[in-house]
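I have placed the structure first, in the form of structure tokens, so that the comments after it can refer back to it.
Apart from one protein chain that is not included, each protein chain of the complex appears where it belongs.
Letters A and B mark the chains in the order given here, with residues in each chain numbered from 1 onward.
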Amino acid sequence: MFKTALLAASALALLSSPALAESIKIGFVTTLTTGGSVIGEDMRRSVELALINMNLKMGDLDVEVIYGDDEFNPQKGRQVTERLVKQQDVDIVAGYIWSNVLLASANVVLDADKILISSNAGPSQLAGKGCNPNFFNVSWQNDQTPMAMGEVLNQKGVENLYVIAPNYAAGKNMVAGVERTFKGNIVGKDMTAWPDQLDWAAELSKVKAANPDGVFIFYPARHGPAFIKQYQQAGLFGQIPLYSVFTLDSISLPRFQEAKMEGVLGTIMTQFWAPDLDNEQNNRFVADYRAKYGTYPAFYGAQAYDTMFLIKSAVEQLGTKIHDVDAFRAAIAKADFPSVRGDFAFGNNQFPIQNFYSREVVADADGNWTTSIRDLVLEKNQDPYAAECAM
Amino acid sequence: MNYVLLAEQFLNGIQLGLLLFLLSAGLTLVFGIMDLVNLAHGSLYMIGAFFAATFTALTGSFLIGVLLALPATLVVGIVVEIVVLRTLYARNHLDHVLATFGLILFFNELVRVVWGPAGMSIPLPAALDVSVSLLFGITYPIYRIVIILVSLAVAVGLYFLISRTRIGMLIRAGASNRTMAGALGVNIPRLFTLIFGLGAALAGLAGMMIAPVTQASIGMGEQILIFAFVVIVIGGIGSIRGALVGALLIGIIDTMGRSFLDVLLLVVISPAAAETAGPALSSMMIYILMALVLAIRPQGLFPPRGRQ
Partner (left out) sequence: MTQTSKSQRPQNLWARLRDSRTSVSLLLLAIAAATPLAAPALGQSFYVDVIARIMIWAIAATSLNLILGYGGMVSFGHAVYLGIGAYAMGIMATEGITNGFIQWPLALLLCGFFALIFGAISLRTKGVYFIMITLAFGQMLFFLGISVERYGSDDGLLIFTRSEFDLGFAELDLSNGTTLYYVIWASLIGCIYLSHRIVNSRFGMVLRGAMSNETRMQAIGVPTYRYRLAAFVIAGMMAGLAGLLSANFERFISPDMMNWPRSGELIVMIVLGGMGTLFGPVLGSVAFLMLSELLSTWTEKWHLIFGPFLILVVLFARGGLAGMLERLNPRSDP
């Protein structure tokens, strides 16, 4: 089996060695199996939608997207990245939901002198000292969204805040972010086991005993719905306002609606985007997504959609010379593409400089639950690590 | 010290413990009587949760959903026993671990294909979805009280089943000496299928009870499975009483650790260090407890008689 694989692979290699580019191959790493695949699916749908909307063409080149499944595991993510870079010989690598998968995989792409675009993960390591000319981020840096939330909490006059987040790197970044801008007291802080803990009975009892003015949480993926449900069962909705980041999104809201949990309506969160952010590109994206898949896209999808149009804009500038990495990099850095968030520009560390809004859970005209933009909280915000980046 | 909080956390601990008991009771029976290490026990917990979610969605009633999901999980358990596990009884523990590890992979992927990756939530009747005031200013979610009562009822029922009925007699006979029971004319294969089905239904029930709280999700079985193994190892394999004691111990210690460990650590070390060490220690607590129990009593707290 071992030898046949080798032979088959070498046969393939002989077939595919183009001198001039007729197509562009994009490797897209995301989570397609395990519980994390809800997010991966949203991203893949959005990538497919982007491909349809560009007629499978970027400039004169045909587009081929090869998906890699990280199985929610950094080692697997690294291996699949290696396969994309070294075996499939993709021209550019994008995707990545999880910070740990991205950190494990980044040097595979960067060592091969290829461009890497993160469509979601924004760890501080790659934003600050570890910034790299070939690395771009099309989402946000982890600290920014909770920093916006800290401002919102100040505006709402919250004095005593209780913080609950999972005990892993992103969770710690989120807590650190809110602590950067929140001016009141943090009366309680629980960092819970990740990803195993799905029952917060003990923590919620502590919240009740502390009786704060607000609770700040960060629970992505399947943890969000479980937490919010227990918040309701503990009788805390209506008693203590819940403020969240990356917890309520278009993936989880339909489930809440199915479960008739009216408590989440009116909940405030912060984000760089919402389905009703009004601009031409976003309106088209959201309308197409809803027409094709029946639900609102989540922000993960929005970022993936932007990623594809960003690459397209660069390829259009380059024509067939996509193998010239310096030119490719310069073309991407211009960020001359229609973004679902309106204006888009990269900072010195090649993370976006962008607006952050507060948004609220509402029912749309047809009664479907979604999120809607309320106020602009941070304007043209650059992440706090950019100063440490030497570029 | 806040006594209301302490009492509430105690209730939380009991609730978690009793839920673990539902899961561990089946595991310890299967383990003790059939000598089968079943890693896929957690998969039955997951399947029970998904069945309950589906049937609740179809019928609009959580109670009917559970009543339909119980026999459905039982059937899945029996099919798994007949198709895969029956051939494994004669093998060693290592083969059990491997084959049931394979079952976990299979079931997780199967659930993903059938129910999708997002998981399912189970809506509760509005009356169950709130908190209620108990004595001394304690407020507690009604549904968690339901979990406590149902689990207690199952524990009592299990006690009567095992100590007062003919089936229970056979189970006890099988537990203390399988060969002898077989020689005396007990239909061992049928007894095994029955016990496995019972264990599967109990695991499924645990999944059904917790699903309205945590949602039914892929992989929900693995983490709780490790808890359940810790419970039966601490309690002594094959002992229902040990499973009950072990489960309550784990439930209370885990909850208390999550509630008060950070405060206690502050007495000893600096706030910054406590912030790092607290969550780490509370995640490790049950493993430390297990290692301690086994270091002192290598057979667990209640090793069943007649086995070595």
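Everything that follows uses one rule, which is that a contact is a pair of C-beta atoms (placed from the backbone, for glycine too) under 8 Å apart; a residue touches a chain by one contact, two chains touch by 3 or more.
Here the structure is a predicted model, which is why all the values come from computation and not from measurement.
Within the entire complex, contacts from the absent chain reach the displayed chains A, B. Between the chain not shown and the residues A:S46, A:N120, A:Q144 or A:N167, the one that touches is A:N167. Among B:L44, B:A72, B:L103 or B:A200, only B:L103 touches the chain left out of the display.
Contact with the omitted chain, checked across B:A175, B:I237 or B:I253, is made by B:I237.
Interface with the hidden chain, as seen from chain A, comprises residues 1-3, 5-6, 9-10, 13-14, 17, 32-33, 69, 73-75, 78-79, 82-83, 86-87, 99-100, 103-104, 107, 123, 125, 130, 167-169, 172, 193-194. Listed by residue number, the positions of chain B touching the unshown chain are 31, 37, 84, 87-88, 91, 93-95, 97-99, 101-110, 112-113, 226, 229-230, 233, 237, 276-277, 279-280, 283-284, 287-288, 290-291, 294-295, 298-300.
The rule is short, and it goes like this: only the chains that are shown with their structure count from here on.
Across the complex, chain B meets chain A through its residues 2, 4-5, 8-9, 12, 15-16, 57, 108-109, 112, 117-124, 129-131, 139, 141-144, 210, 212-215, 217-220, 223, 255, 258-259, 262, 275, 278-280, 282-283. Note for the complex: chain A touches chain B at residues 33-38, 41, 167, 189-193, 196, 198-199, 201-203, 205-206, 208-209, 222, 225-226, 229-230, 232-235, 251, 255-256, 258-261.
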